[in-house]
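Only one protein chain is missing from this complex, and each of the others stays in its spot.
Per-chain residue numbering starts at 1, and chain names A, B and C are given in the order in which the chains are listed.
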Amino acid sequence: MEPNRVNPGKVIITAASTGGFHGKKANPNLPEQPHEIIQSFHDCFNAGAVVAHIHVRDTRGVATSDVDVYGEVIEGVMARCPGMITQVGNGVGVRCEGSAVMPFTLDERMNLLNITPVPDQLTINVGTFHSEYLNHEFLWPNPRRWNSEFVQGCKERGIGNELEVYDLSHIHNALELMDRGVLEAPLHFSIVLGASGGAPATVQSLMAMVQAVPEGSSWQAVILGRPQPALTGVVLGLGGNVRVGLEDTVCYAGSELALSNVQLVERAVRIARELGREIAHVDEARTLLGLPARPQQPPS
Amino acid sequence: MEPNRVNPGKVIITAASTGGFHGKKANPNLPEQPHEIIQSFHDCFNAGAVVAHIHVRDTRGVATSDVDVYGEVIEGVMARCPGMITQVGNGVGVRCEGSAVMPFTLDERMNLLNITPVPDQLTINVGTFHSEYLNHEFLWPNPRRWNSEFVQGCKERGIGNELEVYDLSHIHNALELMDRGVLEAPLHFSIVLGASGGAPATVQSLMAMVQAVPEGSSWQAVILGRPQPALTGVVLGLGGNVRVGLEDTVCYAGSELALSNVQLVERAVRIARELGREIAHVDEARTLLGLPARPQQPPS
Amino acid sequence: MEPNRVNPGKVIITAASTGGFHGKKANPNLPEQPHEIIQSFHDCFNAGAVVAHIHVRDTRGVATSDVDVYGEVIEGVMARCPGMITQVGNGVGVRCEGSAVMPFTLDERMNLLNITPVPDQLTINVGTFHSEYLNHEFLWPNPRRWNSEFVQGCKERGIGNELEVYDLSHIHNALELMDRGVLEAPLHFSIVLGASGGAPATVQSLMAMVQAVPEGSSWQAVILGRPQPALTGVVLGLGGNVRVGLEDTVCYAGSELALSNVQLVERAVRIARELGREIAHVDEARTLLGLPARPQQPPS
Partner (left out) sequence: MEPNRVNPGKVIITAASTGGFHGKKANPNLPEQPHEIIQSFHDCFNAGAVVAHIHVRDTRGVATSDVDVYGEVIEGVMARCPGMITQVGNGVGVRCEGSAVMPFTLDERMNLLNITPVPDQLTINVGTFHSEYLNHEFLWPNPRRWNSEFVQGCKERGIGNELEVYDLSHIHNALELMDRGVLEAPLHFSIVLGASGGAPATVQSLMAMVQAVPEGSSWQAVILGRPQPALTGVVLGLGGNVRVGLEDTVCYAGSELALSNVQLVERAVRIARELGREIAHVDEARTLLGLPARPQQPPS
């Protein structure tokens, strides 16, 4: 896909409030408990974010795959942020207990299909790699067979898919899943750069991956760490969508901690507007991402 | 040159207030007379621009190569904007008289060497092409021999050179001039995109040209027309310097006319800071561009 | 246009036997007189070349725009190489008389429309630049207006156009001519690299230009000078067509003079086949280039 540069259209902003790795130790402003997460998404929604990328924590702040906690957050987002797209990351994160760093099992991750109310989108991570967190190396398995089964479960429940791709091979894997009838066009890619074990957060990686995305797809960039502000400028100039939030970077600039998720959303909104791009509203985003119109609110 | 993405450093902002083509008919806020131009540069200087890219007009607003008018503007800028780098574009522009569109002759352009006080920099346009303005096609000659003579004149007067390159071949021409001993490293490139007859204002052109710039050079982008805001985001994210001003685009966004040069400078400053880049002060810019320290102000 | 890499299809080989610059002094094997040129094209045709790119010389070996000489060569090629595509370069070359190096005038070049029999294709050079030959710098003017008039003349005579592009801006100029209704899709590009004043003969230039060519076009590469063999391998691997001949390089490898045009064609054929590409026959090439079927041979 050629980067769109003449009429980049509206930008879809996703807030990634929490993640499944670092927590309040890394930045005390990172929301961990459901009410914090819901409040943070509400703030982000008011500032222009239309997709809530959701990870949850247990009462101690440890990443969890507990579907009840996910359900609580989704309900809260649906109630307070009318139409905001709920998106659950299927990597879940890692459980840090004492000095142990344990990823979630494939069965625990498959169980995300049982979240109720169902989210609008579930993430597929379209490739396997080894990653490091706190000097612990761990495998992050995302086999095709498991992904295919997961996508099948999503289809049965009417849940859409966001495709997180960490390298060129992952885009190719997604195309193979489309060839096999597992995924259907248009695809919605999240190009993740700067993850441990993924492609680095450079302009070269970004350009190579954008060019590998097939025509007709949508794409956003998820930039982890310090290159986040500069590369977000590039992404917005290229016509991509953006995801920001404390999941992706705990700093606002340099080593200065971000005050909140909404601070990062507000910056993305400002940059997008400075570059001449308007912010997509929820209804526009639902159309662009091929999702059903927002649910009718229950009568009060 | 690989785009610098980790530590892009400070950004040098150039204001191109006036140009030698369109005038108040295209945007009534475009400064034409010396006092207007000086005031506009002063406003831009206060907002963060450290280089004044200068074109001048006669009393009717028609582009002129009159060295006295240039001198008047340079004096004004030196007096009111301490240390601001003065840079005169050697293309001068086109004389529009009635329905005629006449470029300036090579002799008129060579005479820019006689401007006093001398500017800090004179532009070299490192390639020849046909261009169109108001449906008039004209040749814009920039032969090597003439450029070599012009650079020689600059050296004799202690004037630095900014190299405007409108395509890949122009960068190559500059390298040939360096091989012949005419130009000396480090070179300072202005990658101009979107000019009639030059490379188009696309990300692909930009990336190809940045990669062709030799290591150790500085580069800025000059984006003409509507892609200006979006591509400026890309350029700032890549670590480049930027030029903005009514010479390059009369619109602020879409078809909305810009209110002033400083409005465009202020936006560039805001974007740069949002992306994590600080604005170079005049002394820093002089060092980065290999220019002598700012002249001592005469005693008042 | 993405380089085609999976099924690159057949390759169209063009022979550029003579050119309008260097002659027998540079390589005594370069054909200058009509009978030499015709013989050389005949040899190349037998070896797989299906397009004859034609420049001619006067009896002294000096480049000429004499339409009678062109006509003589075209007749000879038509007679001896059934169906071979005749293509006349509209730059003609430079007249070297004593120490003078004089390009041909626009009027002399326009007069190529009067060649009889008409060639299958006339070249358009889609951009103006200064070039050097034997330390003489000269302007090579290719204004849009003139090109438009020339194309109009080609249309009236049923002559197709090959578009020689020496830089990114030239491709953009061609697209503008298409927007204005002068040229019609599909376009047939010759990406010329390594000319004095044009983009350099590097992989980076090549990739940038191939990507700028619009989908649905055909493209060949014309590589001048020593990088010719290596870049021809890249071009053939990318799925492009190739032009070879003593016009483009007088050496076979390094500084070793080529023995003949056909030696260069034979190498291109060998490389293409090694890379898995078959050679297009004249009828296939005529279809691929949108030219009419080969003329019926007159009864003998």
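The rule is simple: a residue touches a chain if its C-beta (ideal position, glycine included) is under 8 Å from a C-beta of that chain, and two chains touch if they have at least 3 such contacts.
Computed from a predicted structure; not experimentally measured.
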| item | value |
| --- | --- |
| Visible chains that the absent chain touches, using the contact criterion stated earlier | A, C |
| Contact partner of the left-out chain, one of C:R144, C:H188 or C:R267 | C:R267 |
| Option from A:G23, A:G127 or A:G276 whose C-beta touches the chain left out | A:G127 |
| Listed residues C:G153, C:P186 or C:G233, member touching the removed chain | C:G233 |
| Contacting the left-out chain in the complete assembly, out of A:A79, A:M102 or A:L139 | A:L139 |
| Positions on chain A where the hidden chain makes contact | 127-130, 132, 137, 139, 141-145, 166-169, 172-173, 197-200, 204-205, 208, 211-212 |
| Where the unshown chain meets chain C, residue by residue | 2-3, 5-6, 8, 201-204, 207, 226-227, 229-234, 236-239, 253-254, 267, 270-271, 274-277 |
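We adopt the following convention: only the chains that are shown with their structure count from here on.
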| item | value |
| --- | --- |
| Topology of the chain contact graph, where touching chains are joined (line, ring, star, complete, other) | line |
| Averaged-CA centre spacing for the pair chain B and chain A, given as whole angstrom | 41 |
| Separation of chain A from chain C, taking each centre as the mean of its C-alpha atoms, in whole Å | 52 |
